[in-house]
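The complex appears here minus one protein chain, its other protein chains still in place.
Take a look at subunit A:
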Amino acid sequence: MREFIEFFSFADANIRFVTVGSVLLATSSAVVGCFTLLRKRALVGDAVAHAVLPGVCLAFMLSGTKNPFILLLGAFVTGWLSLITIDFITSRSRIKEDTAIALVLSVFFGIGILLLTAIQHSGNAAQSGLDKFLFGKAASLVGEDLIAFSLVAVLLLVTTILFYKELAMLCFDKAYAKTIGYPVRALELLLTTLTVFAVVVGIQAVGVVLMAAMLITPAAAARFWTDKLSLMLVLAALIGAFSGVSGAYVSYTAPAMPTGPWIVLIVSMIAILSFAFAPGKGWVSRLLRQRRNKTLILEENLLKLLYHLGEEKQDFHLPHSLQQILEKRAIPKKQVSAGLSKLRKQGYIEKTPAGWQLTLQGQRRGERVVRLHRLWELYLTQYLQLASDHVHEDAETIEHIITPELEQRLMEELDYPVLDPHSARIP
């Protein structure tokens, strides 16, 4: 707890720097990642992330320093090279893109690990800390590094916002963009460059192995909450920022821990929560919708049943015992009781000493369900030429979903019919 307060009071200048840095890195990758995701290039982002490792190692070997700008340059070169290789393989051979990505990713990463191991065994004292590129270490983001990486991150954000309209267009409809005279190739190049840069700065915090999560997961999570691109960018940025702060905190309190895995776990947690709880598209809200449908079907079936009983007796307000209701239709007793008491609360039926009886409202609603059922049966026999003994099952479902507008349409198309295919009266 003491550590928590110490960290989040931001009293220590070092903590402030690390936090600001992590937030910037995570935010910029998340925002660029939105476009990478919409352009359906998520896997490419992963390949680039792995491919920057040999670049970092080579830059170090050639320059002998850990100057961030030189390392960035190296990362950028091999990151780009991997993309060109993927494009080259796809266009010049029968190998499909996913295979090309897998090939490039593993070859580049393999070379990277090879070089890294060679450096570590070379006895060069300056090499200590290069391995943080593997899994990331936010806490080591200080001094010159911090300034360099933050600068790039800010540049990324500004460029993305500046080209918002053009990038959106490119991702949605590339051919159309070209016909209105957009420099499509240049824009594609821009987006690719942004992706490579986002990866290159992001690896400082998460490392190459897990960088794809930083690029793609915030965007995927944000997509669940909104259908507006601008809002999606903001949400992804916020999710990125939050995970950035968490990563910095973990890195500060547990220096032996790599930051990457923590950030990835946190951002994935947010994504899973989004999949589950986002309104409309989330898993929970879909479950609720299905439950609502079930309840609706049960309630309407009970009203319909009482209406049928009323039809037989030619009196819709006679009470019927639970036994009579159960005999009429095979619904589990527990469900029937629950449904009946719910309908009573809604004012569709009343309970009298002699049993359950429809209110006027209940009679109307039951009547509507019966009408829809018979209308639909008639529609199927007339328009789909189904035999009259094949239409009941279908109508059992459809009767619950037809809207008043469709009901009106049906009435018109069937010319206000009186009898259904089984010669029952349509109420």
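By our rule, a contact is a pair of C-beta atoms (placed from the backbone, for glycine too) under 8 Å apart; a residue touches a chain by one contact, two chains touch by 3 or more; residues count from 1.
Keep in mind that, in the parts below, contacts and distances are computed from a predicted model.
With the options "Cytochrome c", "Manganese/zinc/iron transport system ATP-binding protein", "Tripartite-type tricarboxylate transporter, receptor component TctC" or "Dehydrogenase" in hand, the undepicted chain maps to the protein name "Manganese/zinc/iron transport system ATP-binding protein" (source: UniProt).
Here one chain is not drawn; of A:Leu71, A:Leu191, A:Met232 or A:Leu306, the residue touching it is A:Met232. Considering the full assembly, A:Leu162 is the residue among A:Leu162, A:Leu287 or A:Leu322 that touches the omitted chain.
Taking the complete complex into account, A:Gly181 is the one of A:Gly181, A:Pro279, A:Pro353 or A:Pro404 that touches the chain left out. Seen from subunit A, the chain kept out of the figure touches residues 38, 40, 162-163, 165-166, 168-169, 171-173, 175-182, 223, 226-229, 232.
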